[in-house]
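After the structure tokens below, expect a handful of questions from me.
Some chains have been omitted; the remaining ones sit where they do in the full complex.
First chain written, first letter: the chains are A, B, C and D, and each begins at residue 1.
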Amino acid sequence: MKILILNPNSSKEMTADIQRNAAAYANGAFEVKTLLTPGAPEFIDYYLDQALCAPGMIKNVYDNEAEYDAFIVACHCDPNIDLIKEITNKPVVGIGEASMKMASMLGHSFSVVSTGLHSVPNKEAVVRKYHLEGCLASVRAPKSEGCCGSDEALFMEAAKLAIEEDMAEVIVLGCAGMSGLDKKMSKALGVPVLDGVVCALIIAEGLVRAGLSTSKIRRYQGNR
Amino acid sequence: MKILILNPNSSKEMTADIQRNAAAYANGAFEVKTLLTPGAPEFIDYYLDQALCAPGMIKNVYDNEAEYDAFIVACHCDPNIDLIKEITNKPVVGIGEASMKMASMLGHSFSVVSTGLHSVPNKEAVVRKYHLEGCLASVRAPKSEGCCGSDEALFMEAAKLAIEEDMAEVIVLGCAGMSGLDKKMSKALGVPVLDGVVCALIIAEGLVRAGLSTSKIRRYQGNR
Amino acid sequence: MKILILNPNSSKEMTADIQRNAAAYANGAFEVKTLLTPGAPEFIDYYLDQALCAPGMIKNVYDNEAEYDAFIVACHCDPNIDLIKEITNKPVVGIGEASMKMASMLGHSFSVVSTGLHSVPNKEAVVRKYHLEGCLASVRAPKSEGCCGSDEALFMEAAKLAIEEDMAEVIVLGCAGMSGLDKKMSKALGVPVLDGVVCALIIAEGLVRAGLSTSKIRRYQGNR
Amino acid sequence: MKILILNPNSSKEMTADIQRNAAAYANGAFEVKTLLTPGAPEFIDYYLDQALCAPGMIKNVYDNEAEYDAFIVACHCDPNIDLIKEITNKPVVGIGEASMKMASMLGHSFSVVSTGLHSVPNKEAVVRKYHLEGCLASVRAPKSEGCCGSDEALFMEAAKLAIEEDMAEVIVLGCAGMSGLDKKMSKALGVPVLDGVVCALIIAEGLVRAGLSTSKIRRYQGNR
């Protein structure tokens, strides 16, 4: 089995981080490869960024569809996920959707730790898109902006407040760039902390093995 | 006052129809101009189409921002509307949002008449995005596909069923290409029938005159 | 075009304020006249007040229906709005509904600034009636009661807390008596601040020009 | 204990029916008296009717507050219920609220049988006001208008469809004028059928015995 991770941005460093994290989970059980998106911004922060990475993501899907069994979109706002589900018959999993739906299975409510205050409403819109507002304790961001792995203490503080003030029982890391913080934070906080890439790999691997993929009957029918 | 209507597709015919319809409403009270989107598909039907029209729409906004007082996105699924709201400080109005929110002011519930069955769930997702599911009677489409002005009888039949079976009290035309059918259908059906371009012009003109625009504090802050 | 603003209370001063505010927006584009409600209380604060102003509002509608093209109900709890929509075929717009639905188009969520703590749940009930709870950040009132224009500092403080604590992106003035504060507050707060009378005029003028009015098929059918 | 039933309309016949029905339930355990509303229409069908009965209902409450222990509003749309709760410290129970909340305790979902198609959306608005839409199977009305006791067969047919098509498990009679049909319909349909007056008496008697009444802290504070 071969799973392709689409990193919607063009950062080589973040791509390498995601790949390292994914390979550690796969651990040889399946092949996994992470591609950066040519022509995309270095970081996906705004709606504009999401549009700018679409052409490169589409190209990456078309170029690799024959070879890979499933696609993962590795940015927590799941940019262009409906479009990717539409243009391929292979399973497509967003790290936002996968991690938040798995979070809802592990506790009464979850909080998303986001990178900056301005992205809190955008995350809330994504939560609502997935019909998850009933499971959401909060979206929390550090007061000062910052991304990603380098700002561990800020994210830890936001997560602590989510657990204590908002009654979150599970923490979801709200950025692919936070990859690798999950275990450390979970140990410190005493609750499950979910990394989106790991969650998406769980779902993607399972779908492939079970022979399942996106329903093509209406919403994701595409132009075929 | 000058309002620019962004037609997300590249159809000259539909652009002319929208312009005719818009000018009739404006009736000299303000200037209105409709631009097609260079590089976009002829018709916006799929998520892929929405991505393909983004670059041209962005260019149209940047090229015309200085000259125009407000922008309208004239496709009923409001493609790239969050992005357009983000990249300009001028008011931005989608014909989907405007028509459905105005419909909710004119009766207990509304139905959207869409062009094809495969787009029904996509429309429902848009309705939900705008928190309007509580006002929605149904999204109805003719059994056989077809767009747009040429298929009047099909849309009329769908609207009738929406009123009788789904208890809709207001009908929203779910495609910019249906422009011009509103008055005829309203007369035949005995309920208000809303054309999205007209509704968006109402909101856009009002916002300009009142000096109002998108909040830039968080969700639509953009990279400035 | 002639629009009649029904001020549900009997305060001459507030009626004059509303008229001044409305005329400034209309700016000659259409005629606008504000009527106080004979027999109504000086201020609409309680459910009892809403009932006491009904007979005078009904009379004002009946007496002026032939002459005017649209009616506006100019109290932010939209008293008797269903009834007014029912008894006339002309468009009827409440300043509560118009301002809150327009607020939902300008940002991720809005807060209503109300005059007193005891009215917070009543406002929440109105928000829910309009299916807007998903767009509501909060209803905020100053700790100490007070209305209206004279208490600018209190409302400003409540709005600031709404933006910072409740993540509101748009502020809605929750009382017709706050008319005139919108621009000053918007400038100070850096987010759109909506005056209900202005918003209702936008919608009412548009409905008249578009030839639209309340659906009479069921909920607002009336006894005709 | 003395309970006063406010019949919001002015029909002597319906008042007598309600009184007979109420006395049968009370069966000597407490006193019950039904008052028609002076100046109100013969039947409460429209929002206008609800406004027209307010002055008489207010007078009936003020005139009898000292003597009675609780008030019941005996029209299924609970006209002016917020106002009555506001102007008295005694418990106030609407037959709509009481019957629908009790229905939600007796089965998975309930349907309301209403008198006419035009009132279906109005009932739905009341259901929503009480946060009961999640327990509602449907509001059903006979195709042809008709009220009330005389149209038993029509209501029975509507109830049957609600049970079979809409999966209702409990039926709520949607008009005080249907009083007396509950047992007969329940026997024929095999599900509980709730009469609003009976349900309101259950709640009102209980509140009086338990020394409970409306919270006066904010929403129903009133002008005291």
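For this structure, a couple of remarks:
Assume a residue touches a chain if its C-beta (ideal position, glycine included) is under 8 Å from a C-beta of that chain, and two chains touch if they have at least 3 such contacts.
This is a predicted model, so every value here is computed, not measured.
For this homomeric complex the structure file specifies 6 copies in total, of which 4 are displayed in place.
One rule holds in what follows: only the chains that are shown with their structure count from here on.
Steps from chain A to chain D, minimised over paths through touching chains, total 2. Rounded to whole angstrom, the centroid-to-centroid distance between chain A and chain C, based on C-alpha atoms, equals 42 Å.
Each of residues 108, 134, 167, 169, 218-220 in chain C touches at least two other chains. If touching chains are joined by edges, the resulting network of the protein chains shown has some other shape, matching none of path, cycle, star or complete graph. Contacting chain pairs (ordered by label): A-B, A-C, B-C, B-D, C-D. For chain B in complex with chain D, the touching residues are 108-109, 134, 167, 169. Listing the residues of chain B that touch chain A in their complex gives 45-48, 50-51, 54-55, 58, 80, 82-83, 85-87, 117-118, 120-122, 125, 128-129, 218-223.
Those residues of chain A whose C-beta lies close enough to touch chain C in the complex are 120-121, 124-125, 128.
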